[in-house]
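Let me begin by presenting the structure, written as structure tokens, before commenting on it.
Not every chain of the complex is shown here; the ones you see sit where they belong.
Naming follows writing order (A and B), and every chain is counted from residue 1.
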Amino acid sequence: MRLLITNCNTTESMTKEIEAGARLAASPGTEIVARTPRWGPESAEGWLDSFLSAAAVLDLLRELTEAGERFDAVVLAGFGEHGREGARELLGVPVVDITEAAAHLACLLGRRYAVVTTLDRTRGLIEDSLHTAGVAANCVAVLGAGLGVLELGDEGRTASALLTAGRRARDRGAEVLVLGCAGMTGLDRRISAELGVPVVDGVAAAVRLAESCVALGLSTSRAGSYAAPLPKERRWRPV
Amino acid sequence: MRLLITNCNTTESMTKEIEAGARLAASPGTEIVARTPRWGPESAEGWLDSFLSAAAVLDLLRELTEAGERFDAVVLAGFGEHGREGARELLGVPVVDITEAAAHLACLLGRRYAVVTTLDRTRGLIEDSLHTAGVAANCVAVLGAGLGVLELGDEGRTASALLTAGRRARDRGAEVLVLGCAGMTGLDRRISAELGVPVVDGVAAAVRLAESCVALGLSTSRAGSYAAPLPKERRWRPV
């Protein structure tokens, strides 16, 4: 099985981390191909970045498709970022976004879950994404840890901020935590050990859900919302 | 007052129609400036188009801003299309999207409203847009009329399809109709006369709501979701 995972921003080092996390999570026999969009924001923190990122990732998917690359499924590694439904229209294979993926598994593990993310300004994006994915009902809170995406490199500081936010989430009734940023991959077990609750990493969850769809022969429905795009002129870049 | 209105697609003739509709709706003293994005889809009918359109429109807004153009408010003339929240972050002025604008006025005119749009495949986009705008509660249906955006030129056929969809909407309890496409501007009075219900055109509604915000000294909140974008490297468009 060949699985494409796309970063939502242009920071290559983050793509490498996502790739590493995806490989750790993948089943034997799954080939992970990680790609970085050629344009867009260096990190996605807000709606402006998210919409740029969505188009840049879709442009990347189009380019790969036109270059004859084939994948059994695609994972979109941008937590709360837009683009998911467009990728479903564009491609014939299952598309799983790390936001929804983490939420789906979280629902299986406890009665209520919370998302701990980077900056408060991205909370709305994540809430909207969970809502449209149909998994918002059991989410009690989306909480910012007060860290920018590109500050996540300092693992000690990141872990400390996530623990603080995680404790607030527990006070709000969360029985499971979701790490709300692709760049937090790897911290899940540490936070889980300290707080005594399951912590779900979106990249890992999405890889497994994408594999599950492929293994069961399930793909994106073409009946309705995600029918193949209508043929028309689309200028993918300025002329 | 200087008001920018952006088409969501690259079809110049549609920009002209939107401009004409906006001028008819505007107060005396409001200058309407209409612009077409330099890239994107020739019509927006689905998520792929919508995300492409969002980035192209944001790129256009950035370009105008960098060129020193100043506007008192911006109207986004793409029914159900993405981008609204990004434009709010990017600009310091009120941003009103024609989807939400039509819904806001519709809520004032009857207890339940419906949206009559082009193709069924865009229903989900519109439903999601109304939801995130906070005005979905009184919407009883979003119905497709079975017409593509670029087929709207044939006014007789368009009116006939809209009337059929409008009657279905009435059966579902709609007391007010919203025309769910910028390209339908001008048909509102005809449909209203035939069906005996108010029909709201999003372009006209958005122009008036944008003017209202400006006149009352109200602008986008910078506290929270729509704070100015964080300074960072952004590659705004495909290269």
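Simple rule for what comes next: a contact is a pair of C-beta atoms (placed from the backbone, for glycine too) under 8 Å apart; a residue touches a chain by one contact, two chains touch by 3 or more.
Just so you know, these numbers come straight off a predicted model, no measurement behind them.
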Full complex, copies of the single sequence (shown: 2): 6
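What we mean here is this: only the chains that are shown with their structure count from here on.
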Centre-to-centre distance between chain B and chain A (centres being mean Cα positions), rounded to whole Å: 29
Residue numbers on chain A that touch chain B, as the complex places them: 10, 38-43, 45-52, 54-56, 58-59, 82-83, 85-86, 88-90, 120-121, 123-124, 128, 131-132, 148, 150, 224-227, 229-230, 232-239
